[in-house]
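A single protein chain has been omitted from the complex, and every remaining protein chain is retained in its original position.
To keep things simple, chains are lettered A, B and C as they appear, and every chain counts its residues starting from 1.
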Amino acid sequence: MAEWEPRIIVIACHWCTYQGADLAGSLRYSYPPSIHIVRVPCSGRVEPEFITEAIKSGADGVFVGGCHFGDCHYRSGNYNTIKRFNLLKRALVDLGLEDERVKLEWISGSEGKKFAEEMTVFDAKIRELGPNPIKGGANV
Amino acid sequence: MSKPKLAYYLAGGCGGCDIAVVDLSETLVDVALAVDIVFWAPTVADAKYKDLEAMPDGSIDVGLITGNVRNSEHDHIVKVMRKKCKVLIAYGICATSGGIKSLVNLYTTEQLLDKAYVDTMSTDNPDKVIPQTSCIVDSKYDLTLPALFDAKPLDQVVSVDYYIGGCPPHYDHVKTAFTALLTGQLPPPGSWITSGKALCEVCGRNPVLTGKPKKFTTTIKRTFEGTPTEGACLLEEGYLCLGPITQGDCGVKCPNANMPCRGCGGPIPGVKDFGTRAISAIASMLEKEELVDEIPDPVHLFYRYTLAGSALGKKLNR
Amino acid sequence: MIIATGFKPMSKDHFKEYSPQSPDVITSMEFERILSSTGPTGGELKRPSDGTKPKNIAMISCVGSRDERHHSYCSKVCCMYMLKHARILKEKYPYINLYLFFIDVRTAGKDFEEFYVYTKGLGAKIIRGGRVSSVDEKPNGKLRVRGFDVDLGSPVELEADLVVLATAIEPPDGVDELGRQFSATCGREGFLREVHTKLFPVETSAKGVLIAGCVQGPKDIPESIAQSRAAAASAASLIIPGKIKFEAIVSEVDKDKCSSCGVCVPLCPYNAIKLETYKDKEKAKIEAALCAGCGVCASACPSRAITFHGFTTEQILEQISALVEA
Partner (left out) sequence: MQTIEINPMTRLEGHGKIKIFLDDKGNVDNAFMQVVEFMGYEKFLKGMPIEEVPRTVCTICGV
């Protein structure tokens, strides 16, 4: 069997994190090939379902990226993101998911380097945690 | 024309849904006259599983199943019901989404049995005997029990034609549903035989119905803290009412009694996962992000009736 | 709506090393008024302290601009107006000794370099190479200016009667608050931010709110005029058709599905969600012209009655499952 490679879903807001990813590309900062980006207009568009469905269908990690507070293109979208994300995360952790498997981080459009670094760190963390417990069939 | 044949099976439930049918009172007489009850076990009719198994496939017009699928016996009878019934209805929240009893999915069967039979202060069980699927008593009496597994909603085992939520469904709603069934005015298969609208739409406490916008929740209150203001929205007052997410066929019983809704009506049609929708809506209504940490025990709150039917469906890494 | 607040010249008080307490240390804006025939001196060149005619004048550029302590940006116009002042002075008073301190001279653009060469030819002394380290008051009432000249490769020191500071262009006070009122976002330096540097230079993140001139960033007169005309044209193109075109990426409520729970109404950052009577019940309604397309309401709707066009839940879930399973 081929060696396990993680699959990470990054849900990125169009105005900040997605631009950051773009910048990381133009500046030639590399980040792991396990990263798969889904673009949404605002991190406030991220429904908890996006995260649970990604986990359910076998993603090894889910990363949500938005704008820093005060920078939201839509004024307050990211304040909704953090409320929903934190509540969902509490529930997911209570449901036995590892704390580090889902992450929320603010990355601005000018932080290409930060994007690449965050992705590298997150990928390393997921490799340390191993495959998604649903996919791996470990005690489920 | 002969009367439609009705079968009713209680799987992993409590019988509350059966009582909701009985609560039809005088209407029950009309129902009983209008249908031919061929099987209703174990609560009402004196029918045995082998009688059901002996019926020809597709010979029953309507089958109602309450309770979730929790052991091999439920699994078997539910599959038999599917074969015998033309229309199969998941009746009540356990059958549709798993119900309170699907909270067992937070633990393994071993952990649950250990707590019930061994690790309880009032239990005297020095030999740590727990139920087995088969055992031979006195080396000659061969006894079997069904195997326990994680709770599942009905549609994870067989295909389901219609859903009715509620824990239990309110008798007024049962009447509506039975009327729809008997007159053949049914929505397309796969639908809920419900209003399809949230509790808020019928709740007298909802400010929106009088044209006033809903305000953010500024504090988190537990139900024993204070008394809700007369007629005020419980969610606005901080009581984390799940009314916006829950189907309101119940007649707003809980909010009318100053108790916040806990979601027994099930998700609004089109919503797959009640818990995550509730998390999204309730978190959005909080004024400040710090309030998120004050919500006690989110899993038991948001997934109370729907854990088995949710995306994850169970606790991982138990 | 076009926001054109202009700028605020930075106060000299921020620069203790340049003796702001001295009346003979003035900002370029004040100097401009002294040179003007309608100014406080009627156009006569006088030292503010004693009314005498200055013989040695030092002008210092990049005061507050290109300076990590204050503003990292270049104020863009200082080099040119310093040369302009130099030219006016030299043409009117050729005997005055004029020293212009620059970090480097920025005269990019048509005719600008020619202006610089001409002014140099008039005899204005250009000293390049770094920031002036100090301006001190001397007991005789004169000012001592210390700097560095890269062309000479040595520190320089001179005595001036008048010191003119080309202080930075700053966004005016309260621009951030004003921006917030109109949902236009502020950049890091406090200027209002355009949607795209190249393609949408006068549009802000708020639909129909345009910006022109120094509220967007430091710029000179030709640029300000060009931008203001662009803003006017953009505004006209919004108004003249008599109809408003808006983005297709907006949210829409299916009123038949809406349960009147009201969760979406306080969430909208643009107050685009109103209540409207529909079949005798109050239902949510999204004003498409006000909706900016963030999708916060669609994510929260417990009834899934809100569709966010362009990024529907189904579309995003499909993307996610395709990426996970590919």
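FYI, a residue touches a chain if its C-beta (ideal position, glycine included) is under 8 Å from a C-beta of that chain, and two chains touch if they have at least 3 such contacts.
Just so it is clear, the structure is predicted and the values come from calculations on it, not from any experiment.
Taking every chain of the complex into account, the chain not shown here touches B.
Residue B:P168 is the one among B:P153, B:P168 or B:G196 that touches the chain not shown.
Considering the full assembly, B:L112 is the residue among B:A34, B:M55, B:V87 or B:L112 that touches the omitted chain.
Of the listed residues B:L6, B:I65, B:V104 or B:V202, the one in contact with the hidden chain in the full complex is B:V104.
Residue B:P42 is the one among B:P42, B:G58 or B:G226 that touches the chain not shown. The set of chain B residues touching the chain not shown comprises 10, 12-19, 41-50, 70-71, 73, 99-101, 103-104, 106-107, 111-113, 115-116, 120, 131, 137-138, 140-141, 143, 145-146, 148, 167-168, 222-224, 259, 262, 296-297, 299-301, 304.
In this text, only the chains that are shown with their structure count from here on.
In this assembly, the C-alpha centroid of chain A lies 34 Å from the C-alpha centroid of chain B. If you average the CA atoms of chain A and of chain C, the two centres end up 35 Å from each other. Counting partners per residue, chain C has 267, 296, 299-300 as the residues that reach two or more other chains. Among the residues of chain A, those in touch with two or more other chains are 47, 49, 53, 80, 84. For chain B in complex with chain C, the residues that touch the partner chain are 196-198, 200-201, 206-211, 213-216, 243-245, 248, 268, 270-271, 277-278, 280-281, 284-285.
Interface of chain A with chain B (complex): residues 47-49, 52-53, 55-56, 79-80, 82-84, 86-88, 90-92, 94-98, 133-134, 138-140. Only residues 106, 272-273, 275-277, 279-280, 282-284, 286, 289, 291-293, 295, 297-299, 302-303, 310-312, 314-318 of chain B touch chain A when the two sit together in their complex.
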